[in-house]
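Could you have a look at this structure, given as structure tokens, before my questions?
A single protein chain has been removed from this complex, and every other one stays in its place.
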Amino acid sequence: MIQGKVTGRVWSSKHIGSLPKGALLEVEVAGNRIIAFDPLGCATGEDVLITQGSVAAGHFTHIKAPIDALIIGSIDSK
Amino acid sequence: MIQGKVTGRVWSSKHIGSLPKGALLEVEVAGNRIIAFDPLGCATGEDVLITQGSVAAGHFTHIKAPIDALIIGSIDSK
Amino acid sequence: MIQGKVTGRVWSSKHIGSLPKGALLEVEVAGNRIIAFDPLGCATGEDVLITQGSVAAGHFTHIKAPIDALIIGSIDSK
Amino acid sequence: MIQGKVTGRVWSSKHIGSLPKGALLEVEVAGNRIIAFDPLGCATGEDVLITQGSVAAGHFTHIKAPIDALIIGSIDSK
Partner (left out) sequence: MIQGKVTGRVWSSKHIGSLPKGALLEVEVAGNRIIAFDPLGCATGEDVLITQGSVAAGHFTHIKAPIDALIIGSIDSK
């Protein structure tokens, strides 16, 4: 997994039909930015753990979701 | 997912038989260029969301498409 | 696979339900940091071998785990 | 997908049994070099479109081929 910090959110009104409802968060990971699906309700500034690829899509059990990046947890602050 | 900006389109007259009909767009992502299948009719300059790998191919339900990058949405301008 | 050195551990109290119980270790790999599930009980400073992607998730046979990085072995010191 | 330019060909007399017969081309992609299976008969200097990962292996329908990079088309010159 990779660890990143939530920096914002994106909205997409024009999208394919299989995109699940839910938040798409911008996450900065080592200077790069990825967009991850957030099933946990994370906030800007939160440190999160992201899984990628087909493993991320596997989270959606009743639909075939086009999601290749998923927030699986929020990192506890030390 | 990754976010990028559509910069053009490519055509391929000589291709394998399983390539689905549809637009193959050039998208610039953080200085790199990838080619993504576009089921949404996006235009040059549009900011798009791309899913990659086997998750992208999963969009095609009746054929086994050789597509590893798919535009799943257009990012709303703020 | 990639080889890395364990540099710490992360905890996530707020996580999705499918996250398996077990240690999530920080591993430095060629200057980058990834978080890998550790089924072996590795310690900080240990050199480990990591497998990634759906192959990592395949380790979990009775659940569909959202794990895309797995420690599969500890490298013997020479 | 990624776009690259064919720069050569490699031969491998000593290989695993499941490697399909056919050309393995060297392709330069943004300064890096990858080796892709070519089902189309592309020539050196040709601009090609490559799909990667399990999607590439999916091209081989009767065998389980160890191919993670496949040329799916030749880019039309403008």
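By written order: A, B, C and D. Residues from 1 in each chain.
Keep in mind that, in the parts below, a contact is a pair of C-beta atoms (placed from the backbone, for glycine too) under 8 Å apart; a residue touches a chain by one contact, two chains touch by 3 or more.
What you see is a predicted model; the values in this text were computed from it and never measured.
Although one chain is hidden here, its contacts on chain C can still be listed: residues 1-3, 30, 39-40, 49, 51-56, 58-59, 61, 70, 72-76. Remark: the residues of chain D touching the chain excluded from display are 10-16, 18-19, 24, 26, 32-36, 53-54, 56-57, 64, 66-69.
The rule we apply is simple: only the chains that are shown with their structure count from here on.
Taking each chain's centre as the average of its CA atoms, chain A and chain C sit 20 Å apart.
Multi-chain contact residues, meaning those touching two or more other chains, occur in chain B at positions 53-54, 56.
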